[in-house]
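Omission of a single protein chain aside, the complex is shown with its protein chains in their original locations.
Moving on to chain A:
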Amino acid sequence: MHIPDNYLSPVTCGTLFAAVTPIWTIAVIKVKKQIKKHHETLPMIGIASSLAFLIMMFNLPIPGGTTAHAVGGTLLSILIGPWATCLAITVTLLLQAFLFGDGGILSFGVNVMNMAVIMPFVGYWIYKIGKKFKHEKLGVILGSYIGINSAALLAGIELGIQPLIAHTNNGSPLYCPYGLNITVPAMLLAHLLVAGWVEVIFTLLVFKFVNKVSPTKIYDNSNNANNIHWIYLLIGLALISPLGLIAKNTAFGEWNNQELQHMLIKQHLGSQVPEGMLNGFHFKALFSDYTINGLPISIGYILSAITAILVFLLLVRGLKHETK
């Protein structure tokens, strides 16, 4: 998954480097906070970086006579936390690029985004959801599998957009010559079928061992402060839900039959609404378009948002296991 130099345009490399810079800043701030509680975190990041390096060197045989290796992004984020993992894998990628020729120097920011940001954070969040519902192992399996595949998908997109954004006047690509129709399937197939499972096996086996031998050495971030932040965020979002009413026109694709006919005429695409839409199934909702009779439309929006939040919270609570 290490993208070498010359496959991506300098614009792509620069944009993604700029995108990961604030993430590094937040990671440093978060890790400094973590260091106050656990002083050994700082050397641990350096050592975890060496561990990530060795994990990437360890090859497992796969069908077809070749080998594949794990990245360890999700594993490390479960063991030392996602922010510390972001820094650790960043350092691993820097050493690989400068000293071992694995991955590019200009494309360093891109590789960091894929392997040190997307993979550990996606993997860790899925693991946390699994842990919340008392299905830790399922969380580890899904986290590591989806984590590496998300990173592979992003790498496929980064490579595939090159012929569209960087080409000569006659259309010849200047960097990666393969389009999205080739890069996305190529990256995803290899990871969905092989590398993803290698990552799952590796992550699950090491997690099971550490969890059995020394469960206290697994990163624990179970504080209630985050829940309070989530509640504030949800209330805030519910309150600003009528913001969309400021816009005059109907959202794209949400037109009724009359509006659609008007749009078609305006765009010179015909004057008839498709037959299937005229005679299709039309559901009459209780509070259609979030409106409640006798109440201003904005109040209807806010009440609908609060109802939806409560329904989802009840659903999550219902699915939770009993705590002993």
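The rule is short, and it goes like this: a residue touches a chain if its C-beta (ideal position, glycine included) is under 8 Å from a C-beta of that chain, and two chains touch if they have at least 3 such contacts; residues count from 1.
The rule we apply is simple: contacts and distances are computed from a predicted model.
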Listed names "Molybdopterin-binding protein", "Energy-coupling factor transporter transmembrane protein EcfT", "Acetone carboxylase subunit gamma" or "TonB-dependent receptor", with the criterion being the UniProt name of the chain not displayed: "Energy-coupling factor transporter transmembrane protein EcfT"
Chain not shown: contacting residue from A:Leu87, A:Val117, A:Met187 or A:Ala238: A:Leu87
Residue of A:Trp83, A:Tyr145, A:Phe202 or A:Tyr290 in touch with the missing chain, whole complex considered: A:Phe202
Residue touching the undisplayed chain, where the options are A:Ser214, A:Gln258 or A:Ser271: A:Ser214
Footprint left on chain A by the chain that the document does not show: 4-6, 9-10, 28, 31, 39-51, 53-55, 57-61, 67, 79, 87-88, 90-92, 94-95, 98-101, 104-106, 168, 172-175, 177-178, 201-202, 204-210, 213-214, 217
